[in-house]
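All protein chains but one are shown at their positions in the complex.
Read from first to last, the chains carry the letters A and B; within each, the first residue is number 1.
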Amino acid sequence: MKKKYPHDVVSSSGNIGSAAENPMLSVEDLKVYFPVETGFLSRRREYVYAVDGVSFDLKKGETLGIVGESGCGKTTTGMAVLNLEQPTSGRVVFKGQDITDFRKLSTETQLQLRKEMQVIFQDPYSSLNPRTSLDKILEEPMKVHGLYPSPGERRDRVAYLLERVGLTPSQGKRYPHSFSGGQRQRIGIARSLALNPSMIVGDEPVSALDVSIQAQIINLLIDLQSEFDLSYVLIAHDLAVVEHISDRIAVMYLGRIVETAPYDRLFVNPLHPYTQALMSAIPVPDPKARKNRIVLTGDVPSPRHPPSGCAFHPRCPERLAECSESAPGLLHKGQAHHVACHLVR
Amino acid sequence: MDNWVKKIRKRTNLVAGTIVFLIIVFVAVFAPYLAPTHPWDDADLMISELPPSGEYLFGTDSKGRDILSRVIYGSRISLSVGVISQLINSVIGIVFGLTAGYFGRLWDDIVVAVANIMLSIPSLIFALAVMALLGPGLINVFIALGLTNWAYTCRITRSQVLGTKNQNYVKAAKAMGFGRCRVMFLHILPNIFGPILVMASLGMADAILMEASLSFLGLGTQPPVPSWGGMLAGAREQLFTAPWLSIFPGLAIFITVLGLNLLGDGLRDLLDPHMSETK
Partner (left out) sequence: MQPAKTVLNIDSLFTEFNTIDGTARAVNDVTFDVKRGEILGIVGESGSGKSVTALSIMRLIRPPGSIRRGRIEFFGRDLMGLSGDEMKDVRGNRISMIFQEPMTSLHPLFTIGLQISEMYIKHMGLSKKEAWEHAIEMLEKVQIPSPEKRVKDYPHQMSGGMRQRVMIAMALSCNPELLIADEPTTALDVTIQAQVIDLMWQLEKEYSTAIMMITHDLGVIAEIAQRVIVMYAGEIVEEAEVNQLFEQPKHPYTRALLEAIPKLGRRTRMGRKPLQEIKGIVPGLYNLPAGCNFYPRCPEARPDCRLSDISLIDLGIRGRVRCPYYQGAKA
């Protein structure tokens, strides 16, 4: 594909949208494979192709939403960006610095990078150390990084953070188990802000919460973004949530980005058949809108044995003969809209 | 706090075990005040092998020493052996288990292999071998027993670490740039301490039994210092003529070990998260 349409294809450096300014984060052809051993007596080594060639950029102050179903590699992508998973190949560049081989960087650089990039997890129950009080959860990172060196400053900072995420400083002595799911997620957010990061990766930050709480957290995340000058990578499966928060959205399927576009472009004109199906599959809270859905047949294939060619072709309602043979590259369709599909020329 | 009181009241094992343990600690600490006579200086051959009576509650032994006093002083040996050698066991086991589980790879393979070898050697034989190498004496008993049972703690620590290290709060700690030692000892260890504590209380019972066995075989505490195992060993020949010589130290071992086992079981029930969830 690349050779056929050189002017159309995004270069492998993947500067989607922003050629001029330096992106905060740039991910190039990221691959993360997990080895698995199978067989009882004869051990065979296979690979789970969790992330298989993902490229994207994140500008300062921008929110990139990554959507996809379970097993599409969205969480692994996020963890690889944070270097909580070791990339198999590809490049992760943060603020101009190549951080792919994180462990080879000097300790100071590692600490500096950790300070800049933070994470919010999905499950508010397992993301807080049950034996640590709120104050300690928030103070510890400051101590380790030597921020706010005097105890008084630290206390003020903790109080400020707690208040900012909607808790009261008097709750600081309490332990995580005495808080509800929504409150714990607020604590997780406060912790991620403790080090004044410039980028936060949110791994399904609202999907474990009750509907009435979800809105609170979404609003909080949006408010904090401008206040703390944050860039977000937001991983989610709920397209409605992603549309509400993100500036740009990348749709992933089986380890690859199949379509990426500004949020409004994607909703007005989804080009990839998978994006279309995904959007039409979402139940809309309006009984009048019961519509003719595109119901995909079959299941998501295992990332251990991804289909040949375009990974979506076995489920695609509009597949062509060539779809099973060659994988389409990401094509630029104007206005920062990219799609990887043989149907879109 | 109220709930804790209620929970503890429900657990007879824990309460009984704690009471027995505290009594033994009390006896060991205040032995000089509790014992009616000195355990070896007051030997008087005139009164040897007297059966239990109002004057000598537990009777006297072949050298005319008060058995009650000797049993009371013996608690000091048993308790210190239990506590110190189990402390050594726990430290070794925790350090190896924690690092093996956390780092994985080759280090994990090595630790697991060594622990498995340790577990396949009968512990008494191993302790005997170490004692033979170091020679008899109380300090050497601590060392020998401290090196014997760490594999149990190691194994339990490692399996707990494997379950805990993928929790998100551990990932979050890494994402904040916390060092490995901080993550292991401050974030993982406090959350897996329950099972280790249970293991330790059971291990203490084991160490006390082993010390008794070693002293029985003449490798433990050296006379005239009384230890329960040593007293049993000395009473071998009078088992039928003067049974009180063996009954009382034997009972002391039995009660102590039972108490510690009850304590361990009780702690397990109390600290097991599955139990506390269902309440």
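Everything that follows uses one rule, which is that a residue touches a chain if its C-beta (ideal position, glycine included) is under 8 Å from a C-beta of that chain, and two chains touch if they have at least 3 such contacts.
Every value quoted in this text rests on a predicted model; they were computed, and no experiment measured them.
Of the listed residues A:35, A:283 or A:334, the one in contact with the hidden chain in the full complex is A:283. Among A:150, A:212 or A:226, only A:212 touches the chain that is left out of the view.
Listed residues A:241, A:271, A:311 or A:331: the one in touch with the omitted chain is A:241.
As for the chain not pictured, it touches chain A at residues 69-70, 180-183, 210-216, 218-219, 222, 237-241, 243-244, 263-264, 267-268, 277-290, 293, 295-300.
Note that in this section only the chains that are shown with their structure count from here on.
Chain contact summary for the complex, chain B toward chain A: residues 167-169, 171-179, 182, 187, 190-191.
Here chain A touches chain B in the complex through residues 79, 82, 84, 110-111, 113-115, 117-119, 121, 123, 126-132, 140-141, 144-145, 188, 191, 195, going by the rule given at the top.
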